[in-house]
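Below are the structure tokens for one structure; questions will follow.
A single protein chain has been removed from this complex, and every other one stays in its place.
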Amino acid sequence: MSEHEVTLTINGESVTRSVEARTLLVHFIREDLSLTGTHIGCDTTSCGACTVLVCGKPVKSCTMFAVQANGADIETIEGVAAGGELHPLQEGFWEKHGLQCGYCTPGMIMTAKDFLANNPNPTEDEIRHGISGNLCRCTGYNKIVEAIQYAAEKLQADAGGE
Amino acid sequence: MIPGAFDYHSPQSLDEALSLLKQHAGDAKILAGGQSLIPAMRFRLAVPSILIDINRLNDLRYVEERGDHLAIGAMTLERSLEDATVVRSSYSLLHDTAGVIADPLVRNMATVGGNIAHADPANDHPATMLAYDATVVAKGPGGERTIAIDEFFTGLFENALSDDEILTEIRIPKPGAGSGGAYTKLERKVGDYAISAAAVQLRLDGGAIVEARIGLTNVSAVPMRARAAEAELAGKSPSDDVIEAAGKAAAAECDPSPDLRGPVEYKRDVTRVMVKRSIATAIARAKGGN
Partner (left out) sequence: MPQLDDRKEHHSELGDGVSAQVPTTDEVQIKTPEKICGMGHRKKRKEDPRFLQGKGNYVDDVKLPGMLYMDIVRSPYAHAKIKSIDASAALEMDGVLAVITGEDLKAAGDLHWMPTLMSDTQMVLPIDKVVYYAQEICAVIATSRYIAADAIEQVFVDYEPLEAVVDPFEALKDNVIVRDDKEEKTNHIWHWEAGDKAATDAVFNDAATVVKEKFYIPRIHVSSIETCGMVANYNKAREHMQIYMTSQAPHAHRTVFALVSGIPEHKIQIISPDIGGGFGGKVPVYPGYVICAVASLVTGKPVKWIEDRSENLQADSFARDYHIEAEMAADKDGRITGLRVKTLSDCGAADAAANPSKFPAGLYSICTGSYDMKAAHVEVDGVYTTKPPGGVAYRCSFRVTEAVHMVERMADIMAHELGEDPADYRLRNFIRPDQFPYKSPTGWEYDSGNYEAALNKAMDILDYRALRKEQAEKRAKGELMGIGISSFTEVVGAGPSKDYDILGIKMFDSAEIRIHPTGKAMARFGTKSQGQGHETTYAQIIAEELGLPSDDIEVEEGDTDTAPYGLGTYASRSTPTAGAAAVMAARKIKAKAKKIAAHLLEVGDDDLEWNIDRFQVKGSPDQAKTIQEIAFAAYTNHPQGMEAGLEAVDYYDPPNLTFPFGSYICVVDIDKGTGEVKVRRFVAVDDCGHIINPLIVEGQIHGGLTMGLAPSLYEEIVYDEHGQNLTGTLADYLVPTAVESPKWELGKTITPSPHHPIGAKGVGESPTVGAPPAIANAVVDALWHLGVRNIDIPITPPKVWKLLRENGVTD
């Protein structure tokens, strides 16, 4: 029924588009903005493959309308490598083999990014709970945990004034 | 997977929201966190023609102690509840609950008010608020009113709000000295609804349980208090026998439905176990200082 103009910032860039009210944020990102790094894996808000940061918070973009994001700041996987350099999380996932098919990976990284920002020195149990909203079928999670631990150490080291 | 079409409004103030609600009474649904509503819309189980998005009402996001109670704005995110220092230090039951609602991502959108207003016996806050003897604050065209939690849940997915009211705040009485509370949830996996869960808030005085309220999750059509279980505790010194009696009473008085989570006998018995475990933890916390 209603069409709305949505203006938001995505990975630092301002965009304006006209959308149906019912357009899901994940479809807006993938189709309207052609950023296909964010994936769809389910229809019951269960899998987390669609996780993006909205105003810094990781949310399941399949369970939000694009119109709700009007005026918001959104970060997707495409925006994580700043200036062409991989983020410690991307490095960690690579070093530790934290991905296999790669489909859940963008969602995992967006969740982990915020998780580590709030819990820079997590226990393994805290990491597992932190990513419990993101399903993976390939890795059995061990190496995702190691990847996040790697990133935590690197972020701490970087923050320590290297 | 794709919702039906609808008209969308994004009021900037509570008054605007109330006005829209009144204007579209019957056709409109409030969009708070959307973590229950949007999935229902995607399966076209809910087909509202109008959505009133109240996520811009940032005035309704707060967690603060005000004298004799904790005031939680209805639009407070579950995640904010999890992070709030005052909740962690003084409202252990609430802190327990906040950490087991759905999963961490859902908690970044889901709101406390939404969880309660949905009046779903499978949600975790209703039992918790029943245990706390909380008060719901609602605002409508006629002004503001309070509703005791015992009167709030009126049926399956039905609450005491009228069509033109919005839930604005939840008030939890500040627990007195010697209080302890706990929420124990049995779930099939992280993120699931409870097979059964028990919210217990009690107070010890002179070694005896002088107040106890117990709320149960997902074992009845309407969020319920385990009053018979509470009666087993009243005035008694905590002991294994007393706790077992309370558990058994809760098992008998609840009304679970058989489903994929288990048959009735199982749900009753694990209700007994959840109640026992919550009571034991609440007592330990009451003794250890909350």
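For reference, chains read A and B in written order, and residue numbers begin at 1 within each chain.
Basically, a contact is a pair of C-beta atoms (placed from the backbone, for glycine too) under 8 Å apart; a residue touches a chain by one contact, two chains touch by 3 or more.
Note that the coordinates shown come from a computational prediction; the quantities given were computed from them, not determined experimentally.
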item: Hidden partner chain, touching residue among A:18, A:36, A:121 or A:156; value: A:36
item: Listed residues A:49, A:67, A:116 or A:155, member touching the removed chain; value: A:49
item: Selected residue (touches chain absent from view) among A:60, A:113 or A:143; value: A:143
item: Residues belonging to chain A that touch the chain removed from view; value: 20, 22-23, 27, 30-31, 34-44, 46-47, 49, 76-78, 80-81, 86, 90, 93-95, 97, 99-106, 109, 124, 127-129, 131-145
item: Residues belonging to chain B that touch the chain removed from view; value: 1-2, 4-5, 44, 103, 186, 188-192, 195, 260-263, 266, 269-270, 273, 276-277
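Definition applied: only the chains that are shown with their structure count from here on.
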item: Interface residues, chain B side, partner chain A - complex; value: 1-8, 10, 31, 34-35, 38-39, 41-43, 49, 51, 53, 55, 79, 83, 102-106, 108-109, 190-191
item: Residues of chain A defined as touching chain B within the complex; value: 1-2, 4, 20-22, 24, 43-46, 48, 51, 57-60, 62-65, 67-68, 70, 111, 115, 118, 129-130, 132-134
